[in-house]
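Only a single protein chain was left out; the remaining protein chains are all shown in position.
Per-chain numbering from 1; labels A and B assigned in written order.
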Amino acid sequence: MTTLSEKTKSTATDRTPSAPPVLAVSDVHISDRVTDREIVHGVTFDLTPGTSVGIVGESGSGKTLTCRAALGILPPHFEVSDGSIEIGGTDIKTLTPQQWTALRGATISAVFQDPASYLNPSIRVGPQIAEVIHIKKGLNRRQARHRAVELLQATQLREPELVYSQYTHELSGGMLQRVLIAAAIAADPQVLIADEATTALDVTVQAEILDLFADLRERTGLALVVVSHDLAVVAQMCDKVLVMRQGSVVEHGPTHTVLNAPQHEYTRLLIAEHEQYGLEKFRTPQEAS
Amino acid sequence: MMRRILSLTSGRIALGVLTVIALLALFGPLLAPQDPLATSGHTLANPSSAHLLGTDNLGRDVLSRLLDGSRVSVAGALEVASTALVVGAIPGILSVYLGRAFEWVTLRLADTLVALPFLLFAVAVIALLGNGLTQAMLVTGALVSPLFYRVSRAATLAVARSQYVEAALISGASIGWVVRRHVWAKVLPSIAVALAQTIGVGFIIVSSLTFLGIGIQPPKPTWGGLLASDLGYLSYQPWAPLVPALLIMVTVWAANLLADTLRDVSGEAGRALINNRKAHTDRRGKSDLVTSGGAR
Partner (left out) sequence: MTAQLPAPSVAGTEEPPSAVLEVTDLEVHYGLRRRRRQALHGVSLSVAPGETVGVIGETGSGKSTFARAVLGLVRASAGRIVIGGHDVSAYGNRQWRGLRRRGVVQYVFQDPLRSLDPDLTIGESLAEPLLVHGVPRDEAAERARAFLPRVRLSDELLDRLPGELSGGQRQRVAVARALVTEPRLVILDEPVSALDSANRVQVLEILRELRATGVALVFISHDLGSVAGIADRIAVLHQGELVEVGPARDVITRPQHLYTRLLVSSAPTLRTASADREERKALRALLHA
């Protein structure tokens, strides 16, 4: 039953690092205008097509603010005070609101933690996805509906037609998250940011969603940013890892390196926790890659 | 609770005003300089040294009538409030614990009372029971009680399903313990708010009833009665109705201000408010608060 880790297969550089990054975050600092305090102190990473970057950190580490900056949805009094973010080569500072609207969904998209709060509870979920398609892709209503069902199927929902016509309260957490993923990939984005997207889900459901992300990555070359407080989730999904603490990146690098040769004590602490209070201690040494 | 209210300016003002009104009610009739019922030839006179607020259409001293009527007016309002409290709040709390049948019966009773047209019902009952202030107030109290029932029931329900109540039950606590230790403190603010509002409403009701001639009969003065009779002479003494109107208005305002203050210091928001102020004064090192520390 034990097989080699997927990571050893994929560390082979079959991803061309020379491809232009779809998302380039360069030394980004984020400050709160109201208190005049810097909250995020310099985050840098590049995301090329088909790769995935993971950000590990607790609440307050700045990981969510970084994501919001990349999506252009920072809270009202926050701003990128230094550094730059480029999406598909374009500096986001130069984007007008109309350009942002065009960009979101079509180039960069996201799913967050509490799926139910992102859907209208009094409308069936299917039409809500169809609406996104209708607006973003310009398809007429009937085509949009058809495409929506296709997307629901692509997210491995077992009865996509049925789910299309259901309300949020009739669906479980895992199913709702799939609906949102369907909406997020409806306009074929190049980057998907998953911010604690599986945190509130049961373990087996989390695995299904993570497997879905991996599938999408393989099939469509979708680039992923996986944000989680769980180092194991990031370790399973990502080629590169950033460890954030209180607004700073304390460690970063290829997953394999960070896990086997952690430099910062916080990283070592996170790893030690898994080894003491996780499944790690039951894995026999010969299974370690 | 009292300390928390006193810590806010609005609370101090409200309680101050209500204390004055209460004193008026208690000692008013004794302070009346002249016999409130004594008529004289000086009708509708302007204020003078003998009659500080002038006289009414029958030459009676307005000030004396005002003072004399304050006890009855205030007592009436309080009667309404306390009746509503007892008839409403206690069944409200109990309805959560005494089983389905009791719950159903009390809920339907409350619904019925709400559905009755108030003034008509009051008049009807008076007609049956005879005209007197106490009867009028009891009836009014009963009709206002659904508010207390609903408020205390809702507050109790919110607490009854909470985890700390379950934790107490798991430790072996009885329902009585739970109510005393956890429920009562949470329900009290809601009831107090309803009470403060009802006192205000009670005044208006007393005034309207006496305005209509129900309850107190002339020549016994009440604030509402004064307002009613003096209004008839508006063209002669335009400001004569002013004082009783002001008194009623100020009392109602103070009661509502107290209710608002109570709401502000209760529950989640209240605790946050007190905590913030505590931190604020700790930082400043001096205090303009009446209380001395403690968030309770």
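In this section, a contact is a pair of C-beta atoms (placed from the backbone, for glycine too) under 8 Å apart; a residue touches a chain by one contact, two chains touch by 3 or more.
As the structure is a computational prediction, the values presented were derived from the model and not from experiment.
A.B. asks: Specify the residue from the set A:G42, A:G83 or A:G173 that touches the hidden chain.
C.D. replies: Once the missing chain is taken into account, the touching residue is A:G173.
A.B. asks: Hey, which of A:V28, A:L171 or A:V233 is the one touching the hidden chain?
C.D. replies: A:V233
A.B. asks: In the full complex, which residues of chain A touch the absent chain?
C.D. replies: Where chain A meets the chain not shown: residues 1-7, 58-59, 158, 172-173, 202-208, 210-211, 214-215, 229-233, 235-236, 256, 259-260, 270-271, 273-284, 287-289.
A.B. asks: What residues on chain B make contact with the chain left out of this view?
C.D. replies: Interface residues of chain B facing the absent chain: 162-164, 166-174, 177, 181-182, 185-186, 268, 271-272, 275, 295.
One rule holds for everything that comes next: only the chains that are shown with their structure count from here on.
A.B. asks: Mind checking the centre-to-centre distance between chain A and chain B? Centres are C-alpha means, answer in whole Å.
C.D. replies: Measuring from centre to centre gives 58 Å for this pair.
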